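Starting off with a structure, shown below.
Right, chain A next:
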Amino acid sequence: SSEAAVQNAPDPIALTEEAAGHYCQMVILEHDGPKAQMYLAGMQNPLWFSQVRDGLAYIKSPEQSAEILVMYVNDMGKAKSWSEPGDMNWIRADEAYYVVGSDAKGGMGAPELAPFSSKEKALEFAALRGGEVKLLDEISAQAVLAPVDEEGSDQ
Partner candidate 1 sequence: REWQIAPEGEALAIALQNAEAGDIIRLAPGTYKGPIEIDKSIVLDGQSHAHVIGNEQGSVVTILAKDVTVRGLKITGSGSDGETKDAGITISKTADRALVEHNELIGNLVGIDIHGTKNALVQKNKIEGRLDHRMNARGNGVYVWNATGSKVIGNDIRYGRDGIFVNTSKKNVFEGNRMRDLRFAIHYMHANNSVVRGNTSLANHLGYAIMYSDNVVIENNLSRGDRDHGIMLNYTNKSTIIGNRVEEGGEKCVFIYNAHKNQFNQNLFAQCQIGIHFTAGSERNTFAQNSFISNRTQVKYVGSKWVDWSVEGKGNFWSDHSAFDLDGNGIADAAYRPNDIMDHVLWTQPAAKSLLGSPAVQLIRWSQSAFPALLPGGVVDKAPLMQPVLPNLKEWEER
Partner candidate 2 sequence: MPALKIEHVIKRHGTLETVSDVSLNVEPGERVALLGHNGAGKTTIIKMVLGLMPITAGSIDVLGHAPGTAAARKQTGYLPESVAFHGALTGREQLHHFARLKSTSLKAADDLLERVGLAHAADRRIRTYSKGMRQRIGLAQVVLGQPKLAILDEPTSGLDPVSRHEFYDIVEELANNGSAVMLSSHALTELELRTDRIAILSKGQLVANDSLQKLRDLASLPIKFKVTASNDTIEGVNQQLGGKRVNCQSLELMCAPDQKIGVLSAITALGPVVKDVDVTPASLEELYRHFSNVEEQTK
């Protein structure tokens, strides 16, 4: 995105009780894991995503309902724990390091990409939980768009 977009980008806001996931329509405050918020041109309030994966899926999907101004994700390096990702530790999605392919599950149970502002913390996480560290542009669309079908996941 261009310089103008950077300057005009709205600031992130704290997660609220009303925040409902863009895809699942559920209250996302109740759920574990990092979240994402996204501002679209011409819209006052951000779109919320119950998982970072879904936010990235929105970005990487060919559909667009409006221009994306900015997306923020929780910096899991500053989160209290996986289940308490934090209120105001938002970082720009295009500046984050993501751990892709770890065993971490998002708030709803799908495989999750863990975002960090610091590359070191990301590497640390990857060492612990598996996966590799990638920048936004390096994440393939397939990684967030491919169907999730975990045969053995149900009891």
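Inclusion criterion for the candidates: all candidates are chains of the complex that A comes from, given by their letters.
The rule is short, and it goes like this: contacts are C-beta pairs under 8 Å (C-beta built on N, C-alpha and C of every residue); 3 or more make two chains touch, one makes a residue touch a chain; residues count from 1.
The structure presented is a predicted model; accordingly, all values stated were derived computationally and were not measured.
> Every candidate listed belongs to the same complex as chain A; state which one touches it: 1 or 2.
Among 1 or 2, contact with chain A goes to 1.
> Which residues of chain A touch candidate 1 once you look at their complex with the stated criterion?
Against candidate 1, the touching part of chain A is residues 17-18, 20, 23-27, 57, 60-67, 108-110, 144-149, 154-155.
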